[in-house]
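Submitted below is the structure of interest, expressed as structure tokens.
Removed: one protein chain of the complex. Kept in place: all other protein chains.
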Amino acid sequence: MGFRIKKGALYLALIILALACLLPFMLMIVNATRSGAEISQSFTFIPSHYLKENWDRLFNYFNVFLGMWNSVLVAVPATLLGVYFPALTAYGLAIYKFKGNKIIFGAILVFMMIPGQLSLIGFYQLCTKLHLVNSYIPLTIPAIAATGTVFFLRQYIIASVPLSLIEAARIDGANELYTFHRIIIPIIAPAMATMGIMGFIGNWNNYLLPMIILNKNDKFTLPVMMATLRASLDIQANQGAIYLAVALSVIPILMVFTFFSRYIISSISAGAVKG
Amino acid sequence: MKLKKLMAIALSGAMVLSMAACGSSSESGSASNGESASAANGEESLVVWTLASDLKDFGARYQEKTGVNVETVVIEPADYPTKVQTALMGGETEPDIIVGEPQMLEDFYDNGFFADLDEMGAKDYDGQIVDYVWKVGQDAEGIQRAISYQITPAGIYFRRDIAQEVFGTDDPEEIGKLFADYDTILETAKTLKAAGYRIFASDAEINYFSGDSAWVVDNKLNVSDARFDYMDLVIDLYQNDLTAYANQWSTPWYQAMSGEVPILTAEIQNYEDDSVNVWDAEAFEEATADLEKTTVFAFGLPSWGVLTMRDNVGDTSGKWGVCAGPAYGFGGGTYIGISSLSEKKDLAWDFVKFCTLDEETADWWIDYSEGDTVSLISALEKHKDDANEVYGGENLYSFWLEQAKGIDYSKVTKYDKVIGDAWGAAISSIKTGQASRDEALATFYDTVESTYPEIEVTR
Partner (left out) sequence: MKTNQANKKLTRYNNWGYLFVAPFVIVFLIFSVYPVLRTLYLSFTDLKVMGDAHWIGLANYKRVVTDKFFWIALWNTVRIWVVNIVLQLGLAFLLMMVFSDVKYKMHGLPVFRVIYYLPNLIAATSVAFLFKTLLDWRFGTFNQMLSTIFRLFGAHYNPIDWIGSTSTAGSTIAVIQAWMWFGNSFIMLMAAVQGISKDYFEAAALDGAGRWTIFGRITLPLIKPIMMYVAITSLIGGLQMFDLPFLMTEPASASYGSTQTVMMYLYKFGFTAGTIQTGYASAIAYALFLIILTVSVIQIKLFNRGED
């Protein structure tokens, strides 16, 4: 009986924690339906009827869907590049012994510790020299060199890929790239998916770099567009529209996130069956 | 082999086709622009980087008038300097028009972000723009770099009906005398409190008028007596329950524009008095029902406050007036200039002139913005008899023009933001009792010293 009560208490604690995490989303959705004046006057979970007005106000400033599409154009390639190539690199560093391996790994560790913001000016100067301003390339290609992901996946490979598996593949005469794609990727898929989710969210919400790199309204990603709402004179009245914009911007990541987390689980169970 | 050849042919064919397509599209593009563009020399578009949405309206208007394609990129004010600095340091030629608020300008001048407008012929327009705005747009050597279409002198916005009741007059001249200096303001505040009113909603309303000299003079930190007087005034207002304790720009602050707000004494503010629960709207109504409600008498804001007030005064519209504060002051303003890296400077200059020096535009803006104050003297004089009904029919344009004449532009330095913030933090620490006066001042001096080693700090 004590077991049951304890288990029940555990579930209760888990649910309370879950509610604390859901709270801002509920507020966001409710406030998206309220007028600026209502939001500043009181707090409630009961929706009001200003959704249409907020929607019109928002789309009067910019096309949210264009912003979303632009964000997709940045976040999807950046995420894919930022998972595949670091996985390749991590595998290379974890499995092969070659000259420079330690130097590269050391450099990765060191670069993880360098505060990102200050290289902004150097980064921008580089982009102008390479004529990459206003292009999505500076926002996507550098994901290949995601040091944190390489580090994480290297640790993961060391912990979870048995060397015997690779040796067996070699005896079967498999090409190394083939081994990586067909044997290793399925094993490290949960970790890749985890990094992919974080990468996608990071890229989707990224503000500073796109704000600096992009100069055309029709190329702006969603966070950059949303910031212009705060540049308008009537912030007070725009509050409802701002909440609506935030709510709309969260939907795609929510979708990606649920999809990926299902993928992690299925890949784990698939691995279990095979194992 | 055959397949490869076929592929090669197909590819080269595709390339030729696509090149042709590009060629024709660019031709048609320039043709269509050519017929609408008034600027003949192929400069058919302008890029504007701004931090407030108003230039968007100017851009659209310019496009409508001239056919020049204006792309206005609005960037959040907090990030605007970062954006411009990174871009121009990186050699970006894209923005033709960049803007700056007064405290950003000195940096922009020092670093050569703005093109020389005198070279374009700005000297010819000397005297057409309100003097202080014209001067703020000049760099240390007196070269014109930017011009604002607005003037932003500060004034006291007061309730005429309360003035009549308490002081027997609502003449802005007479009411202005009640705000003549800090001691008088304190007296006025006490008189109003005795009559059941509060002088201000927040204790920061005099900020725009504070300080009679620059924060930095000859590379020395200059904390004039007026700064200390201002500090004392704020602390007195706060600690003697003379304001309604709203924070500037907060919701209750806006609410105070439209009428009654409950009196919150300092005790309630600090929650030593548990009898009032400020958070539960109903309980709050009940608990404060016995206490008189109060009405706020005045707000201190620059001329663009005319619009802020208009949108928030609600039923008290028409009962307001505007008078002079204890000193001349100004706040904000968007200064328009040409990026030094722009490749279309002539067209850009045309745009700057359109926004700032064109009487027709000024007329349009006065009408379109419903009461913003332009900087073009001829337009201000033309509209000097315009009566603004929100403010009891006061002729605001002539009032602002008068106020603007007294402004000493040399008080503006690039250090203002940081030093002003540090001073504000010191005042806030002292008035809420989080630090002693000595501690707060020491922190203030240390902050200035460590931020600007080149400034000499004497304590």
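Letters A and B mark the chains in the order given here, with residues in each chain numbered from 1 onward.
In this text, a contact is a pair of C-beta atoms (placed from the backbone, for glycine too) under 8 Å apart; a residue touches a chain by one contact, two chains touch by 3 or more.
On a predicted model such as this, the values are computed, not experimentally measured, just so you know.
Undergrad: Among B:Ile75, B:Leu88 or B:Ile336, exactly one should touch the missing chain; which is it?
TA: Missing-chain contact among the listed residues: B:Leu88.
Undergrad: Just to verify: which one of A:Met28, A:Leu51 or A:Val76 makes contact with the chain not shown?
TA: In the full complex, the listed residue that touches the missing chain is A:Met28.
Undergrad: Would you mind spotting which of A:Leu58, A:Leu88, A:Val133 or A:Ala241 touches the chain that isn't drawn?
TA: A:Leu88
Undergrad: Contact with the hidden chain only, please: which subunit A residues?
TA: Counting only subunit A, the missing chain is touched by 6-7, 10-11, 14, 17-18, 20-22, 24-25, 27-28, 43, 85-86, 88-89, 91-93, 95-98, 101, 104, 107, 109-123, 125-126, 138, 141-142, 144-145, 147-148, 150-152, 155-156, 158-160, 170, 176-177, 180, 190-191, 194, 197-198, 201, 205, 207, 223, 226-227, 242, 246, 249-250, 253-254, 257-258, 261-262, 264-265, 268, 272, 275.
Undergrad: Which residues does subunit B use to touch the chain missing from this display?
TA: 81-82, 85, 88-89, 103-104, 106-107, 110-112, 250-252, 271-272, 274, 277-280, 414-418, 420-425, 428-429, 432, 434-435, 443, 446-447, 450-453
One rule holds in what follows: only the chains that are shown with their structure count from here on.
Undergrad: Tell me, which parts of subunit B touch subunit A in their complex?
TA: Checking each residue of subunit B against subunit A gives 47, 49, 51-54, 71-77, 79, 82-83, 86-87, 89-92, 94-95, 251, 254, 281, 307, 311.
Undergrad: Write out the stretch or stretches of subunit A touching subunit B in their complex.
TA: 40-42, 120-121, 124-125, 127-128, 133-134, 208, 211-212, 215-217, 227-228, 230-234, 236-237
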